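Rest of the complex left out; these chains stay put.
Chains here go by letter, A, B, C and D, matching the order in which they are written, and residues are numbered from 1 within each.
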Amino acid sequence: MTDTGRDEPSRAERSLAERSPAERSLAEPVEAGSLRQAQGAPAVEITGVDKVFDTRSGDVQALEAIDLTIAAGEFVSLIGPSGCGKSTLMRLVADLDEPSTGTVTVFGKTAKQARLDQDYGIAFQQAGLLPWRTVADNVALPLEVHGVASATRRDRVAHLLDMVGLTEFADRYPDQLSGGMQQRVAIARALAEQPRLLLMDEPFGALDEMTREKMQADLVRIAGETGAAVVFVTHSIPEAVFLSDRVVVMSPRPGRIREIVTMELGPDASSGTRAGRTEGLREERAFFDMVTAVREALHGAPVAGARGVETR
Amino acid sequence: MSGSRSLSPKLPEPVEGLPEPVEGAKAHRRGSLRRAQRASAVGWGIGGILALVALWEAYKLLAPADGVVIGGLRVLPRTTDLAMPHVWEMLGRLAEPVTRSPNALPLWLVILLAALTTLGIAAAGWLVGLVVGVGLALVMQRWRLAEWGLLPWIILSQTVPLIAFAPVVKSWGSRIEIGALEWQDWMSVALIASYLAFFPIAVGALKGLQSPDRIHTELMQTYAAGYWATLWKLRAPAAVPYLLPALRLGAANAVIGAVVAEVSTGLQGGIGRILIQFAGQASGDPAKAWGPIFGAILLGLVAAGSVALLGVLLKNYRRNEETA
Amino acid sequence: GDSGGDGGGGGDAGELTPVKLQLQWLPQGQFAGYFAAADQGYFEEEGLDVEIIPSGGDIVPQDALANGDVDYAIAWVPKVLGSIEQGANLTDIAQIFQRSGTLQVSWADSGIEEVADFEGKKIGSWGFGNEWEIFAAMAAEGLDSTTVEIITQDFNMNAFLQGDIDAAQAMTYNEYAQLLESVNPDTGEQYQPEDFNVISYEDTEGAMLQDAIWADTERLESDEEYQETTVKFLKAVIKGWVFAAENPEQASEITIAAGSGWGPSHELWMVNETNKLIWPSPDGIGIIDEAAWDKTVAGALAAVNESGAHLITEEPPASAWTNEWIQKALDELDGEGLDLTGENWSPIEVELQEGGN
Amino acid sequence: MASTASTTANTTAVIGARLGASRAARNRRETVLRILAPIVVGLVVLGIWQFLVSVVGVSDYLLPSPASIAEEFAAYWPSILQASIITGTNALLGLVVGSLLALVLAALAARWRAIDLMSAPVVASLAVIPIVALAPVLNSMFGADSQFGRQAIAALASFVPVFVNTLRGFRQTAPVHRDLMKAYAAGSGQVLRKLTLPTARPFALTGIRIASSLAVISALVAEYFGGPRGGLGGLISTSAASSAYARAWAYVVASIALGLLFYLATLALERLVQPHRAQR
């Protein structure tokens, strides 16, 4: 279904091919041909994926007919009600689970090969730090597992901790940190190997609004700097809007993609550089419009005009 | 792509963990699946025992009579009939009469009767241990100073060999006479059994009573609930998951304590008594001595198992325990 | 202990004087006389309601008596001498066993033929005070307790049969029989007496007086009722032992009924061997032979165990024994046609069955 | 405004200082009470005991006074020390061997469900065998002339809590951590070293701590039922059999001290192996 370019295409470029009907109505007409870009494989390519869990109380169809392509360097958020299969989808990409039908490829390889090749970094909804390791040792874990020399490791960890603002806490243990700090350690750990693909499952769930906004800005910056593609699961519409190139809206039971909303955020944003995502954006008109667009996609229909003012 | 499922004005309920309706056939299949799983667990368990039996016999067959001695230290046992009777001899002996006396009962029946006697004594000891243990736990939960003062001694109490004070208990008990209740020797045994039983119960109950989250104790505080209401509505139910394993351990300990105390005080009629009596006959009749040993094990398993049954009754109080 | 009728006898229990007798081990033929007295109604005839209390591993009969838990206790003289030195106030009122029944058994080919051969060997003992005869005998041979390795025996003779112990302690009436009831794996038949060297402590300087009836010294001096009860009690006991001497089979059955777990052959052996320790008793059953007493005291004074503890360090008080009450009992029984010295008694032949069952 | 702020700051500082002091005081008081309370309880009990025996005149025959126990303790100190070494060695060997066996078997049972299921009834049975039953059997099997039987009993007694706790520990690896290791494509050895063992460690240590007291008491009680003499258990029984109760209690005191020593040693081991204990 999606036919995202091989490289980071501008939002405008991708808009027609990918958008849902609702979204399309917002889009300006663009030349279809300009979308194709002949470069390396997309970061993630999901084709015809179903996932059925066989539980004690019966089968659960967690995902149905999922098709999704994420370009290298692209930032895609998954949003949808609880239980719609966001985490499941991400776990399929990470090869922590296997699709019941369909295929998942990551950078053109099987998901398993990508995992073995360490092509992605992952951060779970819970921080998932090892309680017996210090902050620094937690961040170093993936490097240790992959046999990175200890001096290199030390430098890298110091750099990462600096980035997430936890240098002073390097020798603390996870239980001595606040939830938000733990999340930041988990993010530093996910970034440790500078992956080309970042998988993040509600990583900011435990943060207060301000820290969250700071982390969002940091994430945008880091992803921009490293050129990593990001698959980002969230419950927060403003967060999805603020961060993403595209927002994938899912519907529950069975989990399907209801719509894919491409973000159109003013002159800066439309240029495709992530630098455009600064704090001021949150108070721009376009931001609220995109929030509303995603909200409507999520609710399944335009919010009725009877209530309140249509802002579109 | 969108709207395969129309969104009602009401929100979709995230009801994970709820048993979802399944068709009868499937439910049936799963039910029998679980039953099959349980059966296979039992099967494996029996397999484990059979493996032990096979190991016993194979070792007896293959190893030298004097065992395996390395550097003067015997690291593997002797295989003589005195040390390791054949399994079938141990089992076969159970069916034979206990002695050649004309009116002798079969060995298994003697063991069963003795085990029942001991079970009763152990149950009494367990109850005393329950009362004392829970009482101590309540006191320690209520006053931190009491916890600090008592808990170290409660832990230390278990390093006192209980046979050291068996005579004291029996002697002091024999002087007690409260109204119609005259102190019986079995009560001394029960009391000693309770000494082993109270320990895990006190520790477990204390942990359990202290287990409610702050959010729950504060909730009770916002209700202006007093000590007893908090105890009854919050602490006691919260203690159940901690108390149950403690009670199970307590039951096993009560049985062990009762058996040892029977030996120690010379109480007649229980399994401890026939344990030493038949051990005394083991030179001439090695298989016979194993009967009461199996009896004692069975007794402990039954005691612990009955308490586990109690856990089934209280299953609603252990909802957040893992099923493992 | 449902032997001897417990206190709940309803109406007639009121007329009977309740008496508690503490044994020093489980019910067995060693105590056949007391069970026979209860079974044959001798205690009741004397107006007593006697409760016979067996003992377990950790109940020390003389302590139960010293604490006032019971009225009389059966115990070995040397053990009680130790307790007396620790402050117990007890009197030996009847020396039922005239001889020591303790043996030290070794294999026939072991070369251990006398106490002097113990040196450097592994010597078995049950502990619980049963080791003093060994130490006393060794002391008489000039050996101290550190020249041997003392191994605590458990309830059976396996440690000896399997060679862990060079010479095992055995009572003539019990453990020695256990040996003869065991199967010799080489022959497939029971062991025979020829298979063993047997040292009897009775033949050594270590011999000590064993089963005696003990009473509370103070009560004996001041409590007339107790004095009367004591005589009645001793009379019934004597009758019981006389019964056991004359009817060993019946006595053995009574003991089995009283809760001994042994089979008939072993029980009968035990009664018969016990009788050998009691009879003949030239001065009358229970009369304390002063020479034997003094020998016991001398042995007790000489014995030192491996932790350096003495059993006793000074002579026991004169109150430690008296023939006054047993003599009275014997006198009162005189003329009832009972053989009180065992002059006509002779042991029977008992064939031990395999397994002791 | 500025002056208000500084006044507030001053007030805060003052209040803070006062509260700070009170907290430090509270802390100190708590530490002192924590140490003092058990000592006071112990002394009160001893006092009452001594009072009953020496003033009220309860017979000190079976229950000697603390003073006479102390006297005997001093008089038999060399023998007590030697006996403690014998029993302590048995307990230590049993604890070490039993714990090691339990750790290995728990690892196997965690890895292979069949082993877990097969060992379940055997372990449950081991947990309920009284020492009285086991001792004569082990003496027959391994010889009554060696300390092996006692060591084996201490080992079996230690085995059960260590096995049960460790097995539980091996099962505690969080799904998120397992996913993480899988995401890192970590090999099974790495998973074991980096995740499974550290997760199980506190559970195993708890098991060992429970086992430490059990090992001592079991090694000691086993001496009641045969074997070489010279340990604390044998001397307690010998002393009691000759009515030397003060001496018996002196040996009992030594056995309590030995149990305490083992307990504290395992606590120290816990600190050593696990310097940081996460609050849960």
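By definition in this document, a residue touches a chain if its C-beta (ideal position, glycine included) is under 8 Å from a C-beta of that chain, and two chains touch if they have at least 3 such contacts.
Note that the coordinates shown come from a computational prediction; the quantities given were computed from them, not determined experimentally.
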Full-complex stoichiometry, written in the displayed chain labels: A x2, B x1, C x1, D x1
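Everything below uses one rule, namely that only the chains that are shown with their structure count from here on.
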Centre-of-Cα separation between chain C and chain B, whole angstrom: 40
Rounded Å distance between chain C and chain D, as computed from the means of their C-alpha atoms: 42
Rounded Å distance, chain A centre to chain C centre (Cα mean): 89
Contacts with 2+ other chains: residues of chain B: 78, 82-83, 163, 167, 171, 263, 276, 279, 282, 289
Sequence positions of chain C contacting 2 or more other chains: 57-58, 60, 63, 67, 154-156, 158, 162
Complex contact set, residues of chain C against chain B: 1-2, 25-27, 53-60, 63-64, 67-69, 154-158, 161-162, 178-179, 181-183, 185, 256, 259, 261-265, 353-357
Of chain D, residues touching chain B in the complex: 33-34, 37-38, 40-42, 62-63, 114, 117-122, 124-125, 127-134, 136-137, 140-143, 146, 148, 168, 171, 213, 216-217, 220-221, 224, 233, 236-237, 240, 248-249, 252, 255-256, 258-260, 263
Residue ranges of chain B in contact with chain D within the complex: 41, 44-49, 51-52, 67, 73-74, 77-78, 82-84, 145, 148-153, 155-156, 158-161, 163-164, 167-168, 171, 252, 255-256, 259-260, 263, 272, 275-276, 279, 282, 289, 292-293, 296-297, 299-301, 303-304, 324
